[in-house]
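Complex shown without one protein chain; remaining protein chains in place.
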């Protein structure tokens, strides 16, 4: 795969020593601030219109459905980094209680109830627009300190997109990329071409790197926070210019790790979320869907990825459902 | 509306004093145990086939989408009954921290993360097949003590239907029923006819009683566990014979409360979940969808209601998305 | 009871309209900033010396012990104000599981385990020095934003006094004060005199207003956050000059509510915690101890009130133990 001599797609033109400059330049080129008005809270979800959904519904051809969610349980990848833990699921009532006759219900009815405690970023999830800031500013130019306090996100809480994330999904399957592999615009374009799909306004793009499949086979290792294949910083312009509604990967952190600067932390996030207003999905399980796409050669589908409308949340666990 | 002289639809033929007998009789008439093999864990979701989905996709006409979920926050209806509380959402990182410069990240990036702790039945949710038992038995004839222990549901955990709940939804809008109103088969049939929809195999039926709209207007009161309109015990046969995949209401408890027996607790659950193997949705917010249906006269739609695949959970919060 | 014509003890000399001025003046008079060095994190706990403990040990005469803690369970007083809830206690393993033989342990052993989720201020508790700020400043003059971030209190976390809160306790029993009753220095002095106890450096003072006993009798009502008897704002100077180590009440909020200003929120806290560096205990159950003190006429005792050393916590649940 080749790449153009354009700073937006050629990592060689980035200064490894200056992530701050690169972020600032990309942010300037790719800003959607004000595009949907000063009050906007939905960012690129504005691209996902009813008309796009009508087109996408035609992609339901065989009626087969796929969950793109990892499981939510104690066996997940989290190891405590940024105090993220795996979910803790406990029971309020059980079948053993019911069988022991200790529940106090009449006429033989028994019941079980349960409770979950978990970081919203523990497993398959959406990053909301309040998840990442750039120099103290959040999506659409709001001050981060005004947006996300201990009470949560008072503007762009994930509940603001509760009803909208359903439309056309496109899978770009990269097979099995090694950790540290940076996916560039050229790679994205070539893979889409090879798979026979166009990518455009309002689409939800799914990028499969194969890392989750490896983690399943070899153990979690540093899946949560360690090296991974992922999007190159240089894809910021592609993410912006394609006018996609959202993008998700099968990795912990969406972008390539280590990234393409000497000392940086998730620099592509810093452009994509606060400036483009783009929704990022992480830790999606794309394996079963990818197998089906390989079988039938069709890499587009109807996709619904509805976040739980947790008021003020800066992200949400999600069970995305693809239907072909 | 009239009702037939059939025990299944005529509450006058139930003995108010004998819920146990009524449950046993209905369970016998309506059992799906073994229907999909001894190992089945999906119950009526077996009715929701790919072919049904292909038909349902044609219902996406205008591309408008609706979230059918209440919000998940501290202002919810729970008051502690059965130790169910409203969600507790706390932050691991905030915009105020980012703005104060205390996060320790390089090049101006800042972030926010969060955590949720909540009962899985606290807001809009699915009852899984391990949620209710009859005399110590769970769906498909398994012993409750074998199915749901403190480790959760080892057979019918909600993750077993993570990929399947997407297809045709039908709304039956009853407007504004008073608490204690028992919706019978006659009511269901008449309302479907009036709204011009047929109900059959594999459908997900949504029943709007208007109680949530009242609670929004007047305050929660006893929405969680108090009197409510809902399905009559006598609809068990209709729930069974229509071969629907699932049914959901805008009330806390799906069935009418107080119920139609002198001393009983959720008797229709006791038939529907362990014997029919039916998935019940509760506390769904059907108001915006209902307003749209009243507008365009179309009461059917594409519906995706994907539970979070919390391993071993006996239910799940859900953000159902309807598209018309 | 009379009060002196001193602003510190005469509420009539406070301007009801100027809480900010009153707080500033009291803060200036009562500041302990720098008293124990710029690095100090223990505030008035510095008064509780080994020598004081040796004296206090002589108060163990009959060997009877009292827990001064309310229970920690779902039946507590919290109603969600400031998102404080009652504790949620769930089981990881149960006796019903053990009896059902589903635990998988050898040789007949079975076990039960459990989990708690709770605000640290939900029941009987200590306020740590990071709990309250004055105009952005915390104890000893540190900037609040430097002290307590989303990661917790990096300086004065409750773990810093994990080993120290054991010494002489003194009970001042006011019997049954009405809500809104402001306990002044005069009241404190007179009650101590009547009960035959002196109060001085390093003591832990317990003030029983009777409100908890009323709540037990009549229901919680607005115990958590509503009107209550409590310390007058004017006692700031007494709290300072007596050099006590800590003070606790049987009320939710320590100080009188409504307070003595037209529009103010917990103004005595604003002086006591960040300026005096004083540890405040709230929601202590002093009833059994008070009954014993009334019986034997002895209002002093050995007291241990050890916070859980939750790293970075701004308070802690506590089970204080008095021994007479």
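Letters A, B and C mark the chains in the order given here, with residues in each chain numbered from 1 onward.
The definition used in the following text is that contacts are C-beta pairs under 8 Å (C-beta built on N, C-alpha and C of every residue); 3 or more make two chains touch, one makes a residue touch a chain.
Values in this document were obtained by computation on a predicted structure and should not be read as measured data.
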Given the contact rule set out at the top, which of the displayed chains would the hidden chain touch in the full complex?
A, B, C
Which of these touches the unseen chain: C:25, C:190, C:213 or C:308?
C:308
Option touching the unshown chain, where A:88, A:190 or A:288 are the choices:
A:88
Candidates C:14, C:30, C:148 or C:293 - the one touching the absent chain:
C:148
Take the complete complex as the reference. Which residues in chain B touch the chain that isn't displayed?
88, 90-92, 94, 96-97, 99-100, 102, 115, 117, 150
Touching residues on chain C - with respect to the absent chain:
19-20, 23, 49-54, 56-58, 60-67, 69-73, 75, 82-84, 87, 89-96, 98-100, 105-121, 130-136, 138, 143-150, 152-153, 159, 162-166, 263-267, 269-270, 302, 304, 306-315, 317-321, 323
Give me the chain A residues in contact with the hidden chain, please.
74, 80, 83, 85-86, 88, 91-94, 96-97, 100, 102, 117, 145-146, 149-150
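By definition in this document, only the chains that are shown with their structure count from here on.
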Chain whose mean Cα position lies farthest from chain B
C
Same-residue or different-residue interface between chain B and chain C, half as cut-off:
same
If you average the Cα atoms of chain B and of chain C to get two centres, how far apart are those centres in Å?
45
At least two partner chains per residue is the criterion; list those residues in chain C.
88, 91-92, 94, 96-97, 100, 102, 117, 150
